[in-house]
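Only one structure is covered here, and it is reproduced in the block below.
Left out: one protein chain. Kept in place: all the others.
Up next is chain A:
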Amino acid sequence: MTEDTKFHHGDAPNNAAPIVEMKDIEKHFGNIIALAGVSFDVKPGECHCLLGDNGAGKSTFIKTMSGVHKPTHGEILFEGKTMDFSSPRDAMEAGIATVFQDLAMIPLMSVTRNFFMGREPTIGRGPLKRMDVARMNEITMTEMRQMGINLRAPDQAVGTLSGGERQTVAIARAVHFGAKILILDEPTSALGVRQTSNVLATIDKVRKQGIGVVFISHNVRHALAVGDRFTVLNRGKTLGTAQRGEISPEQLQDLMAGGQEMAQLEGSLGGTV
């Protein structure tokens, strides 16, 4: 972090203690240094955007956060305590939910079955132990309605939903199962305009419930639409964290590209990037 940058850490309007604090994370794969000292934190009820171009290390970073990778160096504090996640399951149980790009959804299965996949509530005992289908359906319908999606029926197959709606199911599922931190990996990258705004609205609803949202994107406009803070990752390093209102889209764009050639490019493209 150089002094002349316009960005500074912390000072969020809510002075709540961060739920997750990642300090100086490094991750090496053999001789490749994917992350070279990244610091990042998420507070309850905020949307912290992690921006970066392809290959900046965003995916490696969130995989470290969600327990898929172990950091080579650095410290992860979860609610003030040092955490050592050995599997995604550990992180999930602690309350870090990740909505991966592939969504962990099965198109041929109904929304309800997807919603409760791996965590089905049961009633009855012994050989009569069965899924509480009525309650599962009801919860699914209610949770989806709260996110602004009216399902035709809870047994509607996920394959019939649009991309944005699938994202919403995945988000609603994570929220329902008690996520404190919700990591969204490029949730808007494959979506149309309308669906993107639906997903962004969902992020806003989740944030209002006091959940910390980590929004990974390489689209500056989407990030600026909902983000409270913005951290830019470039070549495995954080370039800084900015508060909302302190930074313009152009500055963010420049940082993501590492300042190189972007000015030139933007000139030739008429500022449309």
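The rule is short, and it goes like this: a residue touches a chain if its C-beta (ideal position, glycine included) is under 8 Å from a C-beta of that chain, and two chains touch if they have at least 3 such contacts; residues count from 1.
Simple rule for what comes next: contacts and distances are computed from a predicted model.
Trainee: Between "Xylose transport system permease protein XylH", "ATP phosphoribosyltransferase regulatory subunit", "Quinol oxidase subunit 1" or "Alpha-ketoacid dehydrogenase subunit beta", choose the name on the UniProt record of the chain that's been left out.
Mentor: Cross-referencing UniProt, the chain left out corresponds to "Xylose transport system permease protein XylH".
Trainee: Write down which of A:M141, A:A225 or A:L239 is the residue touching the left-out chain.
Mentor: From the options A:M141, A:A225 or A:L239, the contact with the absent chain belongs to A:M141.
Trainee: Check each of A:K81, A:R125, A:R152 or A:R194 against the chain that is not shown and name the one that touches it.
Mentor: If we include the chain that is not displayed, A:R152 is the one touching it.
Trainee: Given that one chain is not shown, which residue among A:M22, A:A56, A:M105 or A:I247 touches it?
Mentor: Residue touching the absent chain, from the options given: A:M105.
Trainee: Which candidate, A:K27, A:K43, A:H69 or A:R113, sits in contact with the chain we can't see?
Mentor: Within the whole complex, the residue contacting the unshown chain is A:R113.
Trainee: Suppose we count only contacts with the excluded chain; which residues of chain A make the list?
Mentor: 88-89, 92, 100, 102-109, 113, 116-120, 122, 129-131, 133, 141, 145, 150, 152-153, 157, 159-161
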